[in-house]
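Let me begin by handing over the structure; questions about it come next.
Only one protein chain is missing from this complex, and each of the others stays in its spot.
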Amino acid sequence: MAGAVATNETILVVGGGISGMTAALEAAECGKDVVLVEKNPSLGGRVSQLYKYFPKLCHPTCGMEINLRRIKANKRLRVFTLAEVAKVDGGPGDYTVSIRLSPRYVNENCTACGACAEVVSAEIDNPHNYGLSKMKAVYLPFNMAYPQRYVIDQSVIGTPDAEKAKAACKYDAIDLGMKEQTMTIKVGAIVWATGWKPYDAAKIQPYGYDRFDNVVTSVEFERMMDPFGPTGGKLLRPSDGKEAKNVAFIQCAGSRDRNHLRHCSRICCMASLKQSTYVSEQFGDQGQSTIYYIDIRAIDRIEDFYAKVRANPAVKFVKSKVANITEDRTSADVILHGVDTEGYHRYDNRHDLCVLAVGMEPSVDVRTAAATVHVDASGFVEADPVNGAIFGAGCASNALDVNRAVQSATAASLRAIQVINKVSGAEV
Amino acid sequence: MADIKIGAYVCKGCGLGERLNTAQLMTVAQREGKAQVVREHEFLCNGAGVAMIRQDIEKEGVNHVVIAACSRRAKTDAFGFEGVAISRVNLREGVIWVQPDTDEVKEITQEMAADYVRMGCAESARMNIPQINPGHGNNKRILVVGGGISGMTSAVEAAKAGYEVLLVEKTAALGGWLAKLHRRVPFHEPYADPIETGMPALLKRIESDKRITVYLNSVVSRTSGAPGQFSIDISKESGGTTTENVGAIIMASGFEPYDVKKLPELGGGKSPDVVDQAGLEQLARAANGAPIRRPSDGREIKSVVFVQCAGQRDETGKNLPYCSGHCCNTSIKQAMYFKDSNPDVDAVVVYTDLRTPGNGEDFYRSAQRKGVIFTKGKVSEVVPGAELQVKFKDLILNDDAVAKADLVVLATGMVANSGVDIDAAGGTPNVEGQDQAAAGDGKVVSILNLTYRQGKDLPMLRYGFNDSHFICFPYETRRTGIYSCGPVRRPMDIVQATEDATGAALKAIQAAENAALGRAAHPRSGDLSFPAFRREGCTQCKRCTVECPFGAIDEDEQRYPLFNESRCRRCGTCMGACPVRVISFENYSVDTVGYQVKAVDVPDQFSEKPRILVLACENDAYPALDMAAMNRIQYSAFARVVPVRCLGSVNTIWINDALTAGYDGVLLMGCQKGENYQCHFVKGSEMAHYRMSKIDDTLKGMSLEVERVRTCEVAITDIQRAPKIINEMAETIQKIGLSPMKF
Amino acid sequence: MAKKEYSFYPGCSSERKASASNYMVSVESMCKTLDVKLNEIPDWNCCGASIGYAEGGELPRHAMNARNIALSEKHNPGQNIVATCAACWLGTKETHERLSGSAQLLADTKEALKEAGLDMDYKGDVEIRHMVEVLIEDFGYEELAKPVVKPLEGIKIAGYVGCQTNRPFGVAGESFENPKYLDKLTEIMGAEPVEKYDQKVTCCGGALAFSEPDKSQAQIKKIIESAYDFGAEMIVTPCPVCQMNVEVYQDQINKKYGTKFHIPVMYYSQLMAVAYGGTAREAGLNGNIVRATRLEEIAARPAKK
Partner (left out) sequence: MSERNNAMVEKYRNDFLKEVEANVEEGPWVKMCMQCGVCSGSCPFGPYWEHPPQEIFMMIRAGKRDEVLKSESMWMCTSCYNCIVRCPRELPITHIMHGLANYAHRLGIAPKMNPTRRFAKLFWQNIMKGGRVNELKLSVGLYFMDGFANGVKKGLAMLPVGIGMFKTGRLNPLGLLGGGKCKGAGDIHKMVKKAQEIENRRKGFAS
């Protein structure tokens, strides 16, 4: 593994979410050699944690299946998981990249039969569910995880559980002696597609995410809808497991806010509109959604979707940035306080659950690996000649929806190919 | 077919050895499946197992490999043998993980496994290793239609990658709308002021690039062929036509602003001092930094009101229903033109939702800092006069308000320049009047003039835009090797158009590269198989040409279907459509599936062992069943699941065959169809549903209950529901009894 | 620990026989234990408080505060200015920030200061700090816990932070909505903080308690009610306005709302003075209208160490 063959005609794609997978595949399907590195044990990224996409309300894993099949079929594309770029040296057409490979403790012999997990008792927070549920410390990250191979969490190494897991494996797939390794490769161009992370909701103190059980983030809400998620696909509120039929959505939770993220995260309006359909999907007329917003940003033909949601009498829109949330001491209902600015109406609205439509921030600071790359005030990679052949793609470059992230990744892929073709002197 | 040598390999790992009688399976493979080499292995996917198979391929001449182990979705690295036909028999996810480990069901579990082995061998025997399409072309030049910022970007970016580009522009100059702007919205920090358009540099870049050939005053008057071998006629306005060959096409034909005359209530066409955003750019260019003067009397403008969403986001159906995305930032920029030349000008932007995503928020703040006033309100009327009156409802103050202004700017929307609506006859909803707007003279002009059987231009999605329906795959237009970009595909700003155009350039390059290798494009990229058709059997019914979702099939002079292999996406919808079954792929044919159906051992009527054929889309339903298995969700042991490329490829003969063979039920599982279709081949699932809607007559003709055949939409997330559907069918059969068609 | 010295701005309410005189008494006692020397700014004047704006306007208000800063620079050079009163701290700090942010305002202020005979450089190089900042940042909870000799065992206390010690500046590392330092101070003094107390930062009406008594008292009612609901026996606060408003109107609120409020409202420094072994008098307990009998009992006990 540590001896991956790569040359200055290879493209390195950093990040195995939808953008990285796209950038890697598009380049590989143009006949280029590509190395794709992902820091998690599986490809998929944020979209694999989504229940549905707006505005089609289709399922992200549907496209992911196609992308995984493309990856499986393409010999020019090599994937490294649990891999992080530590350092990038050199310049366009001639980069030397050191990649840190964390131990999985499971080798390619693994058949994903699951025998190891069965015998282990230690549990850890399930990161796929944003810690809303526990899972075995020996695990397959999620149903569609690729590579389809188990992982042993660092925390059980050295414990009897690790030995039990090893003993349960008939295929010699568990190697408890694995160590962190560093792999150094040559590449010609780099697509930086490390994606986004949800803004830390606890920092938005007036909304009490750190104090009130029934204040959750939009990404957590998304997990609740997954039949294999923390609530088995039911919208149950955390405080008492009661059905959350009356749900508040707070827009710009962190975004458009000089105290938090100065940019607009673009996707959150649509995400909440989408999530309001979840409430209706689960509870029909019994479900009530209230969307508290400053401006609804349903850009371009997605406006259709906004119009459709607006036509649903079970969804209310309040033009207001919620001032603060308090918790009813006995019921643990959340009470949202504020002013509907359209004509000045003060409210103290009680809801079963409040969803914070949290903003996007870059998940990794590119400068930790490549110090000279230019980023904007929010840390997104901004196109600039000083970046050389390091090209931002997807949400590492801007707050983008999936569609735009994929376009961005495809564009970044071509930019990388341009560099590679120059190196190889390819003339068509 | 004489030289087919089947090797069947049964894995005993992952519990298969404990749960199944592998020796019996080997016997089945050998006796019934006609496998010449049969082996079992404790752990087939590991080094030794793989080496064993490889050795048989190399030494024994095995060229058709049947792997009876786990799902075709698992262990692809290990079993990725090249140059041989591979069939995967899904004993793990398909059998033991969906059946309980109990003695009572041991027998039917074994039967299930044995059937799958029979099916795998039957498939293998009828498969061929695909050969490269002999008719592929290898032209790699890129044609870009439209010389605005999108087209220019595509051209430059493709050229930068080393590709030759033909850039066709219908007017006398490149530049499009961007060239008409005074300044553009900033796209890098600081997001504070309007910036230079950069057009002169881009023009220079194109002029000096030897790889780019520009055709001005020209249109594409004919497009025929396929990726890698398109033939294009480029006609000059002054007359004269050049024929060129290209490998792929980018359609960047842009937009027209919505006609302000359609907004008389907002003063459109009623006063020279009511302009659209393009009109304001013209005024700003004329002023060139000096105070902007108004059209009517040349007076310096002291107050201006911007009306956002003018004729957009319209729910009445009169105007455009969508948002054009760029207009908020554009008005902000234009308000800055005024503020930057004279801070005392009153500039008011009346909006309902201000839409400045990303760092546009900084630009918004910058305008506020400069003193631009933003008012949330809905404008009802603009009264013309020496001093214009903008009547609106101030939504914050809940007031009926009037703002007076020297000039009013209507932020109207973008109307796609997408050519002929080829589906219009089919009743695709359309915005009234947009075609007229696009053509200017009331006549719709085709952009590409495709000679395709299915029409002259790209299919439109909604409101005249050529966008892809897919979220994950935004470039997937329904005409292979032709990619649209820029505002013709959906309303967008300059930054997005540039990104989009760059991405489209990659896709065009990729299409040409793959065509040159005889490979399929997305989503079956790399697939070498292509549809072959038996001319002598064809009845010229045209179903294949009509139903192909990608317009890949034309008709030749003798009205036989003419397959343009490089335009084909290998979904098999044509194969499913063909009533006389003359269309097949080398590795996926009426026979490869048909013989699997026939290979299943159907017990007699008194066995109480029904058989349910499940034809599952390999993209969504099949993975859902796989994941059900991973979660040990059980379903009826009487089901026999056959993955299909797309439900559209299902030929009704398979169902007929199954029913005649005594199957008790048939389930078709495909992707969502209709408006929000999730079918990766656009129309496949829809076609299958349509075809199956007529199956009832067949059933009645056979005196069978209609409940025996069910077509359903299954999403990849239906991990719990898909098994439930199978079980429901099993229950139905229990209720209505076994099929009387058994022998 | 070495003696710490600060330039001290006590503010009007801390004067002898003024509304927060008992605060001052307890601060003195607390500082004695902690070996803190407070050098009072000679001839300091009122900060203008939160109501000074209406008649005073902008520049006069800043001039008033600038005079104090200038006097401190002159008499206590190099020393950070410490205030015990929230409004004093806020007003001074605000002026300090505004002057350093605007050359114009600074020039104008200097011009006005000249009239007060303070023809000097306004350096603005010292920090304006609240006493709790000094405690938390210069000592730290661990250090503050050391001198405790009479832990306030078994007393449940609601930490009422109020507005101006908390916003807009606040204490570093604390949230505006849920500051925890009073709870931590309470805890290290051996008492039991009511951590879920949900009116920590509710406004008591501030200066408007005088001009808009009904509206303010409705606020105060919420503040006290929640303390009772969570089982608090007393309320602790860092602000003289909060202390007075929450303490002195209890009878009026009882009359108006039929409540039976009778809850002591203490300064953090009073808790600390008692815990550090001070007498009731040294802790200013006699200055409370609603007497904190539990604290008085503890103060009367012999020290543990």
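Here the chain labels run A, B and C in written order, and each chain numbers its own residues starting at 1.
The working rule: a residue touches a chain if its C-beta (ideal position, glycine included) is under 8 Å from a C-beta of that chain, and two chains touch if they have at least 3 such contacts.
None of the values given here were measured: they were computed from a predicted structure.
Every shown chain touched by the omitted chain in the complete complex is listed here: A, B, C.
In the complete complex, the hidden chain is touched by one of B:Asp346, B:Glu476 or B:Glu705, namely B:Asp346. Here the missing chain is touched by one residue of B:Ser231, B:Gln368 or B:Thr660, and it is B:Gln368. Of A:Arg104, A:Arg211, A:Arg266 or A:Lys321, it is A:Lys321 that touches the chain left out of the display. The omitted chain makes contact with chain B at the following residues, 303, 305, 344, 346, 348, 354, 364-365, 368-369, 371-376, 394, 396-397, 399, 401-404.
For chain C, the residues touching the absent chain in the complete assembly are 12-13, 15-22, 43-46, 48-60, 62-64, 67, 108-109, 111-117, 163-164, 166-168, 170, 176, 202-203, 205-208, 210-212, 215-216, 219, 248-249, 251-252, 286-289.
In the full complex, chain A makes contact with the omitted chain through residues 206, 252, 256-260, 294, 319-324, 337-341, 344, 346.
In this section, only the chains that are shown with their structure count from here on.
Shown here, the protein chains touch in a chain-like sequence that does not close on itself. Of all chains, C has its CA centroid at the greatest distance from the CA centroid of chain B. Chain-level centrality, scored on Cα centres against the all-protein Cα centre, points to A.
The chain pair A-B and the chain pair A-C differ in C-beta contact count, and the higher one is A-B. The mean-CA centres of chain A and chain B are about 23 angstrom from one another, to the nearest whole unit.
Multi-chain contact residues of chain B (touching two or more other chains) are absent. Interface of chain B with chain A (complex): residues 13-15, 43, 45-46, 70, 73-77, 80, 140, 157, 160-164, 188-189, 313, 315, 321-325, 351, 353-362, 376, 395-398, 462-463, 465, 467, 469-475, 490-492, 496, 499-500, 502-503, 505-507, 509-510, 513-514, 522-523, 525-526, 619-620, 623, 627, 630-631, 671-672, 676, 678, 680, 715-717, 719-720. Interface residues of chain A facing chain B in the complex, by the touch rule stated above, are 18, 26, 29-31, 51, 53, 56-67, 69-70, 72-74, 108-109, 111-114, 140, 143-144, 148, 170-171, 226-228, 256, 262-266, 295-304, 307, 319, 341-344, 376-378, 382-384, 398-400, 402-404, 406-411, 413-415, 417-418, 421-422, 426-428. Against chain A, in their complex, chain C makes its touches with residues 175-178, 198, 229.
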